[in-house]
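As you look at this complex, bear in mind that one protein chain is not there, while each of the others sits in place.
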Amino acid sequence: MTRGEDNPIRVGVLGARGRMGAQAVQAVEAAPGMAVVAMVDAGDSLAEVADAGAEVVVDFTHPDVVLDNLRFVVDQNICAVVGTTGFTEERLATVREWLRAKPEVGVLIAPNFALGAVLAMRFAQQAARFYSSAEIIELHHNRKADAPSGTAAHTARLIAQARGEAGLKPGADATTSEVDGARGASIEDVRVHSVRLPGLVAHEEILFGQDGETLTIRHDSMDRTSFMPGVLLGVREVLGRPGLTVGLENVLDL
Amino acid sequence: MTRGEDNPIRVGVLGARGRMGAQAVQAVEAAPGMAVVAMVDAGDSLAEVADAGAEVVVDFTHPDVVLDNLRFVVDQNICAVVGTTGFTEERLATVREWLRAKPEVGVLIAPNFALGAVLAMRFAQQAARFYSSAEIIELHHNRKADAPSGTAAHTARLIAQARGEAGLKPGADATTSEVDGARGASIEDVRVHSVRLPGLVAHEEILFGQDGETLTIRHDSMDRTSFMPGVLLGVREVLGRPGLTVGLENVLDL
Amino acid sequence: MTRGEDNPIRVGVLGARGRMGAQAVQAVEAAPGMAVVAMVDAGDSLAEVADAGAEVVVDFTHPDVVLDNLRFVVDQNICAVVGTTGFTEERLATVREWLRAKPEVGVLIAPNFALGAVLAMRFAQQAARFYSSAEIIELHHNRKADAPSGTAAHTARLIAQARGEAGLKPGADATTSEVDGARGASIEDVRVHSVRLPGLVAHEEILFGQDGETLTIRHDSMDRTSFMPGVLLGVREVLGRPGLTVGLENVLDL
Partner (left out) sequence: MTRGEDNPIRVGVLGARGRMGAQAVQAVEAAPGMAVVAMVDAGDSLAEVADAGAEVVVDFTHPDVVLDNLRFVVDQNICAVVGTTGFTEERLATVREWLRAKPEVGVLIAPNFALGAVLAMRFAQQAARFYSSAEIIELHHNRKADAPSGTAAHTARLIAQARGEAGLKPGADATTSEVDGARGASIEDVRVHSVRLPGLVAHEEILFGQDGETLTIRHDSMDRTSFMPGVLLGVREVLGRPGLTVGLENVLDL
C-alpha cells in the first residue's frame, strides 16, 4: 500500500526539542505522506507515542536514554529510525535480541543520515577495485578538532577493504623526498588529506586514478538540513524491513 | 581456474595496426595472465587467430568488416571484445542470433571502454532518484564538433529515466530572466552545459543537489590509454559470460 | 597614525536594523581598532551620527534615502562606505560634485563587498589577455530568478574588454552541431553557463585555456557574513582616500 495524504505514516519524534529532533519534526511535517503524531523530549512520557498511534519513531536523543527508548517502542510494535550515537557491538546485539521476539518490527540505526555522504562512500567502495590508486581530500571549517574527519577515515577503510578483496596492492608512490606530512595520513595505506579553512563547511573528495584518467566523487554539505532527506527515507523504508538494519546505505537498494 | 602466467588468456587483436588496436596489443602484452597470440589487420587472414589458438579476440576495426569478423570468430568458438562502432539494433540482433547456436561463446560490445566514464554513468543512475535536481557540465578541448558530448547526453538520458521511474518531476527552476543559452541544453529536462577550451581534454561533471547538500561525480580523461583497463577487464570477463553483452557496465558487477 | 584600541575609528551605521546593517554593526564591534558610535534606522535622526562624532558611516539603507544621507554626512565632514544600490551615472556625478567642495572627505560606493568576488574579477581581468579562450560557470541555488548572475555577466564583460584591448579575437570554437543552449549564453563573445541546484549557495568559476594548460579562479560564497571583511576594509581605507571611489577593487591596492 502506498502511503499518501489520506493515510500518512504516523511518526513520533523523540528528542523533539533538540537541534536534530526539531529539524526532524519540521521535515516530517513538510513531507508528503507523513505526519508527526507525537513530540517527546526529556520530562515527557514515552507512552505518548504509543497513545498517539505512532508507527515509527525518530530518535535523536542521547546515548544514556536511547536503549530504554528502543526497548519501549519495540515492545509496543513501533518501528524506529535512530540517529543517536553510541551504539557498540554489544548494544547492537541487545537490540537484535529484542527484535527476535518481534518479527514485524524494524529498527534502523544510522551514524550518518547525509544521503550524499552515504552515496559517496558506497560509490567509493564500488569504484575502488577498478583503480590502481585512491586518495581522499576532506575539507572542513577550521573549528574542527579531529583530522581526518570520521567520515573520511571510514571511507578510507572501506576503500582499503574493497582493494584488499580485489587483491590490489597499495598504490605505487615514487616519493623519495617528503616534507613531513605532505603526503597526508595513511589510513590502511589510503592517503587522506585534511584541509581546514574558515568559510568551508563539510566537504569530502575521493579521487581514483589509473593511467590516463581519474574519477572523483565529491560531497558538499552546507548545513544539517542535509540530513533530513535521509531521515525521511529511513522512515519510509523501516516499515517494510523487520529486524535490525545498521547504516543508511543498507536501505538505499543500490 | 584463475588464469596466470603459466596459462595466460590467449588473445588475438583485430585491427592491430590501428591506433586503438596497437594500444590494445601493448596493453595485453603488459597485462599479467594474458598474451597476444595473433595480430591481424587489413590484408591479413582472419584464420590466423584460429590457427594461433586465440580464446578471445579484441576487435578495433571498422563498421564495414566487424560483422564478418564476428561471424568468423563465433563460428570458431572464440569469444570477442568489440570496440568498433556502428552497432544498430538490427546488427545486435544478428549477433544474438549467431550466438544462440553457440551457447559457450561470449561477445561483449561496448561503445565506451573508459572505466571512469562508465562508472560515472552508473553512479549517476544510482544517485538520481535521491536528489530533487541534477545537472551536467561537460568540458572538452575546443576542436570538438558536437555539444553536448555523446557521453553527457547519454548520461542525461539515464538520469532522466531513473528520475522518471522514481516518480520525480523535473527539478524546480525559478529562472524568469535568462540570456539565451545560459541555462544550458535541456536533454529530457536535465540541463547540460558544454564548456570548450584549449588545454582541456575530456571531462564530465554530474551534479546532484537537494536542500543543504550536493553530490558531484567527475570523470577526467587525459588520453586513450585510459580505455585499456576497460578492454583488459572485458577480455577477462567475456570468457565467463556466454551470449551477447552490450555495454561495459554490464560486466562490472556493481 | 595607526588606529588601535586606544583611538578606534568611530563608525556610524545607517540602516542599522536591516539585515546587512545589523551584520555591519556586529562586524564593526568585533573588529579591532573600530567602534560603533551611532546606529540609525528609519525614524531616527541622522544628526545622531554627527553628535556621536562618527568619522565614517556605513550605509546599507535604500535607494530612496541614500542620497539624502550622503548629502548630510559629506556636509558634516564624515566619510562614507555605501552598499546601498541604485547608483546611476547621474547620481554618482552628483556625489562627485558635493565632494569637490570637501577635499578631505572620502566616499566609497561598492556594488559588491564580497572580497573573493572582487578579487576573482580582478584576477580574471589580469589573466584574460594571456589566454586564447575564457568561459564562466556560475552556480547558484534554484531560487534565483536571473541567469546568468549579475556578477558573472559583469566578469564576462571585464574579460571581453581585456581581451579586446590586447587585440585577441573571440576564442576558437569548432562546434558545428549543438543542442540549443549547450554552449551557454554569449556575453560579448564570452560564454557563460548557469547551473541551478538546491544545496548550492553562490559560486563562480572562471576558466582560461590555451594549449596544454588551464587556469581556474573560483569563488564560493556561503552567506552574507562574507561581505563584512570587505566592509571593514572599506571603513579603514576610505579615511585616507578623499573624493569618490566606485568599486571595492579600487581600494585593494593590487
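Read from first to last, the chains carry the letters A, B and C; within each, the first residue is number 1.
We adopt the following convention: a contact is a pair of C-beta atoms (placed from the backbone, for glycine too) under 8 Å apart; a residue touches a chain by one contact, two chains touch by 3 or more.
Note that the coordinates shown come from a computational prediction; the quantities given were computed from them, not determined experimentally.
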(Q) For the chain left out of this view, which of A:L14, A:V74, A:V95 or A:I137 touches it? (A) A:I137
Q: Using the touch definition up top, pick the residue from C:L115, C:A134, C:I159 or C:V192 that touches the left-out chain.
A: C:L115
Q. Residue-wise, where is subunit A in contact with the chain that is not depicted?
A. 132-135, 137, 139, 142-148, 153, 171-187, 191-200, 207-214
Q) Contacts of subunit C with the missing chain: which residues? A) 114-116, 119-120, 122-123, 126-127, 130-131, 208, 210-229, 233, 252, 254
Q: Pick out the residues on subunit B that sit against the missing chain.
A: 199, 201, 220, 222, 226
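In the analysis below, only the chains that are shown with their structure count from here on.
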**Q.** Most widely separated chain from subunit A, with each centre as the mean of CA atoms
**A.** C
Q: Find me the chain with the mean Cα position closest to the mean of all the protein Cα atoms on display.
A: A
Q: State, to the nearest whole Å, the distance from the C-alpha centre of subunit A to the C-alpha centre of subunit B.
A: 33
Q) For subunit B and subunit C, what's the span in angstrom between their mean Cα positions? A) 47
Q) When you check subunit C against every other chain, which residues touch at least two of them? A) 199
